[in-house]
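One chain of protein is taken out of this complex; the other chains stay put.
Chain IDs A, B, C, D and E follow the sequence of writing; residue 1 opens each chain.
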Amino acid sequence: MHDRSGAALDSRAQQDLALDPFRIAGEPYYRPVAHEVALFEAAHRSRMPVMLKGPTGCGKTRFVEHMAWKLGRPLITVSCHEDMTASDLVGRYLLDAVGTVWHDGPLTLAVRSGAICYLDEIVEARQDTTVVIHSLTDDRRILPLEKKNEVLKAHPDFHLVISYNPGYQSVLKDLKESTKQRFGAIAFSYPVAAIEAEIVAAEARVDRRTAATLVNIGARSRNLKGHGLEEGASTRMLINAGLLVGNGIALAEACDVALVLPITDDPDIRDALRAAIAACV
Amino acid sequence: MHDRSGAALDSRAQQDLALDPFRIAGEPYYRPVAHEVALFEAAHRSRMPVMLKGPTGCGKTRFVEHMAWKLGRPLITVSCHEDMTASDLVGRYLLDAVGTVWHDGPLTLAVRSGAICYLDEIVEARQDTTVVIHSLTDDRRILPLEKKNEVLKAHPDFHLVISYNPGYQSVLKDLKESTKQRFGAIAFSYPVAAIEAEIVAAEARVDRRTAATLVNIGARSRNLKGHGLEEGASTRMLINAGLLVGNGIALAEACDVALVLPITDDPDIRDALRAAIAACV
Amino acid sequence: MHDRSGAALDSRAQQDLALDPFRIAGEPYYRPVAHEVALFEAAHRSRMPVMLKGPTGCGKTRFVEHMAWKLGRPLITVSCHEDMTASDLVGRYLLDAVGTVWHDGPLTLAVRSGAICYLDEIVEARQDTTVVIHSLTDDRRILPLEKKNEVLKAHPDFHLVISYNPGYQSVLKDLKESTKQRFGAIAFSYPVAAIEAEIVAAEARVDRRTAATLVNIGARSRNLKGHGLEEGASTRMLINAGLLVGNGIALAEACDVALVLPITDDPDIRDALRAAIAACV
Amino acid sequence: MHDRSGAALDSRAQQDLALDPFRIAGEPYYRPVAHEVALFEAAHRSRMPVMLKGPTGCGKTRFVEHMAWKLGRPLITVSCHEDMTASDLVGRYLLDAVGTVWHDGPLTLAVRSGAICYLDEIVEARQDTTVVIHSLTDDRRILPLEKKNEVLKAHPDFHLVISYNPGYQSVLKDLKESTKQRFGAIAFSYPVAAIEAEIVAAEARVDRRTAATLVNIGARSRNLKGHGLEEGASTRMLINAGLLVGNGIALAEACDVALVLPITDDPDIRDALRAAIAACV
Amino acid sequence: MHDRSGAALDSRAQQDLALDPFRIAGEPYYRPVAHEVALFEAAHRSRMPVMLKGPTGCGKTRFVEHMAWKLGRPLITVSCHEDMTASDLVGRYLLDAVGTVWHDGPLTLAVRSGAICYLDEIVEARQDTTVVIHSLTDDRRILPLEKKNEVLKAHPDFHLVISYNPGYQSVLKDLKESTKQRFGAIAFSYPVAAIEAEIVAAEARVDRRTAATLVNIGARSRNLKGHGLEEGASTRMLINAGLLVGNGIALAEACDVALVLPITDDPDIRDALRAAIAACV
Partner (left out) sequence: MHDRSGAALDSRAQQDLALDPFRIAGEPYYRPVAHEVALFEAAHRSRMPVMLKGPTGCGKTRFVEHMAWKLGRPLITVSCHEDMTASDLVGRYLLDAVGTVWHDGPLTLAVRSGAICYLDEIVEARQDTTVVIHSLTDDRRILPLEKKNEVLKAHPDFHLVISYNPGYQSVLKDLKESTKQRFGAIAFSYPVAAIEAEIVAAEARVDRRTAATLVNIGARSRNLKGHGLEEGASTRMLINAGLLVGNGIALAEACDVALVLPITDDPDIRDALRAAIAACV
């Protein structure tokens, strides 16, 4: 449609070089839970922007690393935060020995060179950063570099992925409707017990029985969600407990360090969690 | 009236070159719904500033691309956001090897060279950006570049277009009366079912029956607007579902990914939407 | 009183050159309504600062352009906004090849060279900008350029004019008493029907009957002010409707585009306005 | 006490040169009202910091200009505002051809060279600017230039004067107790009728009868203070009305422009003021 | 997993040099209270991020210094505060004689060279700083230097430690759940009396009887916590009192200076504390 070919100035060789730090060398461990791999592949074929939804520590980041490896694409990950501006994503002029020189931001690099760009917890960023992706998420697939009066047409392989934790949003801080509806969404949650135990055993390098005990403890802590706990123990925390056990700490104390103390300072909740742990050991 | 000819310094050739990235090469697909094409052409003849009003994803951006192509004018699009300042539109001094050099912003480029300038969702921008367009939207048609003590008289072909989504405005964030009344307004909404099916079939490359099913689902979701949904499924989302179907995903799951999960986290609303989808498949 | 002659460094020739872009070449169309021309001329003779008060779109900007042309003085107009700082008015140091160089802002240029300086909607600006004009609006007529440790004595022809829309002010955003009382004020409102029709016919180049119909519609819309409308249709909007009629759009649809859609999204108010239009056509 | 002599680097000749723009060439017209001249002279002999208190437009600025002329001292006036920082007063590093070079701010210039420094409406400034004057207003009489690691001992002739309008202060914006108590205060108010008429006649160059009429109108407007008017007409506004009369405007219309329209938009108050004017003419 | 070796550019020798200022030369005095040393060592073996929780002045900082010495690792400590940005941690471009040059921040230095990085009171920092550590606290162990388009893989010896005072958190200022659950936590509180007396005697170089008296006073002040005192006297304050006694101040006056006056201005609480002191002396 549009004949906007500023990207053509970079030779293919240069682009490949720039993306080298972002290639995933070995297969990241990922245990599929449902249809997420097939859905991602279908979306990727149309380059339809993808939103990964789900609670913290359930494997969204690992999943996108796995898919990047599987599809053989470089992956540029950006952890968003409330002080991040559009310039942090798109790029800016920096002062050089010969004057100001333009430096591509991570989004521009991905758009120009054809990487998967993963904006982690995009809702944390300021609204100007979300507006910046609008023209990349409809059929235009362009990124206006307004400070350069350049219109960058996306590389055919560019694919945009964002993550979004539904538990975090408030009235003040949510994606705009006009942003949300530009994405296909894939939902994530904690895996069922058998799969979670398989993951904990693999990642913490503990035996299956210890892993099963930890998963059992995790399930009980998740029942406390909404009863004094904002969130239960994630798979990540169960792995942390397993690692401490592997380093010689008793299981109850390992759970105290990895599951109880980090997430609550309320003595009653601590007692409830410790009782749940004691019942499982 | 005013004899302000700073623009004359740029030769016609240079201007044409600068606008090259902003020319629309092929005809963008656009299916007219009412008198919008005639109204835009009438306003364009008087260079009367135009405000496109309507919900997200109903085709305002596509319409302005279509009109730019039809009128043979370059189109400079700016996605506005709350951190955008007047300097982002007008331009600024940058440090070069020989000192500070002025760089036109996208609005100034359009004013100087005679493009259509489309300020998307201008109400998101800070008020200084809306004040900047005042002298361009009355009979003066000038843009004061205050930092340069220059007064730029608009190119005869310059035309200003803005978009405005009535559903978004709040008391805190709205255009000032003195801004609104400088524009002629054209209203947009979702097309009637037959036209929308035609659009979905064309864009997602699915058969007319699938497209009709999706449009039927879309209509049902729009009935939920105000009953737990901020907005129903837009035409854009129906196209996304169609694209997933074309990539081998079953229609119900495609709708889940494209229509349900992105716009709501409420289990009851999700159930209602899924029931509506099941009833149509 | 004060012998402060930094301005003497600029020769008269240089000053005249700098003001060239600000001279009004042809007579701007202006139809006087009351004594405003005589009052402005009297204030101008004493260089008494003038405040133009009145609603948006009633001709304040056109009036000051007319007076500048009539008095043969260059006119430097600044549209004020809430992000405008004193430096935007007064000037700043910019980095050049040989270090930092001072650049006069538009107010300083007017003070130094003897132009009329028109600060449009000054109440929108931050308070530091209003304080800056204090020493220019009493008998000192000086502008301290604090960053240069220079005290600039105003050129004898310098005259300050501001505009002020009484409908906009709130407790949080109003001129300070110590600012207001430095100005003589001239009040503006919409002209009586016969004069307004004359203006609409002249500016939109439509026949007197169409102009009279539009003025009649305008009057009815102004009756809705306070009953759901923040402001009625201004003279400017009637001219816009006239221009669309001149480009072949039917009068009712032209009024819809120019008078109804831009100023309200409330279906009831829209119906009321459309009924008023239908009654006049 | 302290032997801090950084100021000695500037020769006396250089200092005198720097102060030239700040010398008052001719005697500014000032009509004493009470003991204010004697009190200022006594405070000046001890270099005791002085605070001028009183409503806007009653002559505080003229008084300090008069005293500077009478005492033969240069006067550096700074109009404070809420965006003014300590650096605006003290100075800053600017980038030059050979790197960053220190530029004294107006306060530092006065401290170093021995001028009267008049901080007009200091309460408008941010608190860092008021803290900056603390070490200048006790027996230390030093100004630490923290960015230079220099401690500047005040020139023996340096004298600090501030103005303060009691009607403006709020809980949020007031001088700190620890600042107030460093000053001797002199109170100002509008002069009695005979003296005010003398001033109006002198400044507006009108006859004594017109001046007396204007002063009579001013007195009536001041009775409306607190009954819908924030402040009555100041001496300055009476002079403005007189100037318009001198330029051929009828007295009632001159009062409307100079006294009524600038200070109120309330139709009832306008009527009350106009009735008071009509009664006096 | 990822082959990201930008760090390899720095030779081992250069890294060791850069860390020299951060090595702990002698053994810092630390008296263990529970299992904290074993827990820290277990976490360190897996490089599991550690959160030290506990009230102010109970020895968290001393503990991490002790562990760094014990493990023979350099320690880079950053005191977080609310104006600290991600750039303060990660690094920034600075202007050099030959243009902009990248300077590593303290976190990047630790990641690149393999130090323990201790972020003291991280909850005080802005959220962008906490997001920055996310990719360092899961199995990726990478630090994206977005402004350089570089992905820094952590040195195998890099270990992240943070402190967290549960008494300080409010709804507005707390770590996000997704941050907390990335850490194993070790809890600290004031030591039991015998151990605390041992510490006071060792650090203030006073006899055991004086130390015991001070610890007794400390215990009584802690009983006032929540009854007018925000916190009781910390071990640190008892040591301060001991030091004053060692310099010849009477014990009651030393306690007044070190324990009473710094923490309360309420006359009743002061009396209560002084009574408690008098009872112990």
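FYI, contacts are C-beta pairs under 8 Å (C-beta built on N, C-alpha and C of every residue); 3 or more make two chains touch, one makes a residue touch a chain.
As the structure is a prediction and not an experimental result, all values here were calculated from the model.
The chain that is not displayed touches the following shown chains in the complete assembly: D, E.
From the options D:126, D:222 or D:274, the residue with contact to the unseen chain in the full assembly is D:126.
The omitted chain makes contact with chain E at the following residues, 18, 21-26, 28, 56-57, 61, 65, 77-84, 88, 94-98, 103-106, 109, 120-121, 124, 165, 168, 203, 230-231, 233-234, 236-237, 240, 243-244, 246-249, 253, 257-258, 261-263, 265.
For chain D, the residues touching the chain absent from view are 1-4, 6, 35, 38-39, 42-43, 45-46, 48, 51, 53, 85-86, 93, 95, 98-100, 126-128, 130-132, 134-135, 138-140, 144, 146-147, 149-151, 166, 169, 176-178, 180-187.
The working rule: only the chains that are shown with their structure count from here on.
Chain C and chain D, compared by their mean Cα positions, are separated by 30 Å. Centre-to-centre, using mean CA coordinates, chain D is 52 Å away from chain E.
Among the residues of chain B, those touching two or more other chains are numbered 95, 98. Viewed as a network of touching protein chains, the structure reduces to a simple linear path.
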